[in-house]
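Sharing a structure below in structure tokens format, with a few things to ask.
The other protein chains are all here in position, but one chain of the complex has been omitted.
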Amino acid sequence: MTTNTTNSAAARELNDELMVELRGVNKWYGQFHVLKDVNLEVRKGERIVICGPSGSGKSTTIRCINRLEEHQKGDIIVGGTTLNNDLKNIETIRREVGMVFQHFNLFPHLTVLENCCLAPIWVRKIPRKEAEAMAMKYLERVKIQDQALKFPGQLSGGQQQRVAIARSLCMNPQVMLFDEPTSALDPEMIKEVLDVMIELAQEGMTMICVTHEMGFAKTVADRVIFMDKGQIIEENDPHNFFNHPQSERTQLFLSQILQH
Amino acid sequence: MQSDAKKSPSAPSTKTRFWHDPAKRALVFQILLVLGVFAVLWFIVQNTLHNLESRGITTGFAFLSQEAGFGIIQSLVEYSESSSYGQTFLVGLLNTILVSALGIFFATVLGFIIGVARLSNNWLVAKLASAYVEIFRNIPLLLQIFFWYFAVLRALPSPRQSFQPFDNVFLNVRGLFMPQPMPQQGFELVWWALLIAIAGSVVLARWSKKRQDATGQLFPVYKTALALIIGLPLIVFWLSGSPLTWDEPALRGFNFRGGMTIIPELAALLVALSIYTAAFIAEIVRSGIQAVSKGQTEAASALGLSKAKVLRLVVIPQSVRVIIPPLTSQYLNLIKNSSLATAIGYPDLVSVFAGTTLNQTGQAIEVIFMTMLVYLTLSLLVSAFMNWFNTRMALVER
Partner (left out) sequence: MSNLSKVRHDMLPNLPPPASSVGVIGWMRANLFSNITNSVLTLFALYLLYILLTPTISWVFINSDWTGSSRDACTSGGACWVFVANRFDQFMYGFYPEAEIWRINLTFLLLVAQVLWLMLPNLPYKGMVAAVVLLVFPILAYFLLYGGSFGLEVVETHKWGGLSLTLVLAIVGIVAALPFGVLLALGRRSEMPIVKSFCVVYIEFWRGIPLITVLFMASVMLPLFVPEEMNFDKLLRAMIGIVMFQSAYMAEVVRGGLQAIPKGQYEAAQALGLNYWKMMVFVVLPQALKLMIPGIVNTFIALFKDTSLVLIIGLFDLLAIVQAGLTDPKWLGFSVEGYAFVAFVFWVFCFGMSKYSQHLENRFHTGHGSR
């Protein structure tokens, strides 16, 4: 486990600048209390992994960060801007926050290249040529440049997910959110997506990943966060999180997940 | 099929037996079908010839050039009692096309509005739109036509007591009377201005796309084009000294003369057709939009696209493909349903041709044949156009 520590925050010089901050966030679905007093600070360049049992509110937490879900209490601050009901404000924040979904959500009516160029052209107002060149650059980085003119339906799941990552990167986001990006994939495809994510982490991207890939958490995470029943139960650096879990719930969860 | 086999001539039993060869089986079956169809046709033709003869009706299309001898309350071309049945046919056809085209236009506009309203996040608006759909699509169209015609329009006051919603607009039991614009000398310039504005908008759209590709800057094409298309003709109209007079309707005796008239038959048919078909179109639009999964809108908004752009760039292109095929069949239904005109006496094709002309001439075969041919051709044309449109959309997208 010694290699891991070189990656963890203790060894890495982290910027003090806060990228994402959740302060006492509470959310209800009707009467159901999904998020209970969630506090989280993510610094620039930090890599966070969130794990926890199904239905614990992991997706809800990160979807609140780019306002796909609305929270009812507490503050969410992204890159210095506090989220509120103002549409312009929300659009500004979404521009700076990339998101990768479990089910890829590529636009089936556009080619891979067009998928990547859409937002740069219409949101960032970049000339098409430049947008395409940039898209090609990112597609190359996720090693899928030869598929640029195909439609999403013609690609495998792993390829689609890599396109989805490239699509987000084309907006030059400051933070990337991943919501179980590999859980809809076959084992051999999981690796190709994880490799891309690891590379991204090494380049210094701020990342918040909901994932159950513990190998990924051990290699790249600065911090692992365990959620249960809508609250953050435990957070720690990966080494201590996996080797010396403090809470009983965490121990139970880890023992279940590591059996597989 | 087994019984057919016994009827067929027994085959040489060398290799596979005749009846066990699927290809031969199919051949025999098809020959029998053709023979059967011909037998039925033969029976029909024989009987028809015999019946026509005994009734003293001559077949052929010569009647089309005979004088019709009846008037028609609305015609888009020159028509009088001394016109021929051929002209009757034409008048009916044009009236059918008129009400269908107008109906398609209004039903589409109304249907899209209500379909989108059904998805509104305003509960009350969504429920009102659902109520509209559930009420109007579950009541027979003929009944709705009767309601608008007999219960509403026929109950309007006589010309002398007309409603007057605006100056010079009169609504009474004879119809809706409005001033008719009469272009004077110099009005052509306005048409030219409109043409130029439209051409200009096309050029503008191309230019703005090029500029966006090159520099990334967006240009408000729709707004500018709209301003151009409305503004330019208006300016030209004003500069050329307003070359337009209005022919105003005026009460002469028992009715209005002059101006434009929308006869109540047309109004009732049009209102009923549009309202009825809009209910179906609304359903199509709703399900077409819902067919685009929530993940798509989420992904698009997560990229920072505004609500309007999410709709325009992601949702609409995908839902159009789902919407067009059923929309086409609604258009076809509307065209066919316009034939209910007969019931209230709007002079459409079925009413003046398959109705009056058939009764006067007795040429049932020819008249019904021509009428059916018209509907089949219209159906074919509309399907062909929508297919073309759909493949074009599909090609652009995939």
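Labels A and B are assigned to the chains in the order they are written; within every chain, residues are numbered from 1.
Methods note: a contact is a pair of C-beta atoms (placed from the backbone, for glycine too) under 8 Å apart; a residue touches a chain by one contact, two chains touch by 3 or more.
Keep in mind that this is a model prediction, so the values were computed, not measured.
S.K.: Which of these touches the unseen chain: B:Asn95, B:Ser201 or B:Asn337?
M.R.: B:Asn337
S.K.: Among B:Ile73, B:Ile198, B:Val322 or B:Ile365, exactly one should touch the missing chain; which is it?
M.R.: B:Ile365
S.K.: Can you say which of B:Asn255, B:Gln290, B:Gln360 or B:Ser379 touches the chain missing from this structure?
M.R.: B:Ser379
S.K.: Any idea which of B:Ile73, B:Leu102, B:Leu128 or B:Ile316 touches the chain not displayed?
M.R.: B:Leu128
S.K.: Could you please point out the subunit B residues that touch the chain left off the display?
M.R.: Interface residues of subunit B facing the absent chain: 1, 26, 29-30, 33-34, 37, 44, 47-48, 50-52, 54, 120-125, 128, 134-135, 137-143, 146-147, 150-151, 155, 293, 332, 336-337, 339-340, 342-343, 350, 354, 358, 364-365, 368, 371-372, 375-376, 379-380.
S.K.: Where does subunit A touch the missing chain, residue by residue?
M.R.: Given the touch definition above, subunit A has residues 9-10, 26, 28, 30-31, 33, 36-37, 72-73, 103, 223, 229-237, 240, 244, 246-247 touching the missing chain.
Here is the rule we use: only the chains that are shown with their structure count from here on.
S.K.: I'd like to verify one number: the distance from the centre of subunit A to the centre of subunit B, where each centre is the average of its C-alpha atoms, in whole angstrom.
M.R.: Centre-to-centre distance between subunit A and subunit B: 51 Å.
S.K.: Touching residues of subunit A toward subunit B in the complex: what are they?
M.R.: Those in contact with subunit B are residues 66, 68, 87, 91-92, 94-95, 97-99, 101, 103, 105-110, 118-119, 121-131, 151, 164, 167-168, 171.
S.K.: Please name which positions on subunit B make contact with subunit A in the complex.
M.R.: Against subunit A, the touching part of subunit B is residues 212-218, 293, 295-296, 298-307, 309, 313-314, 317-318, 321, 397-398.
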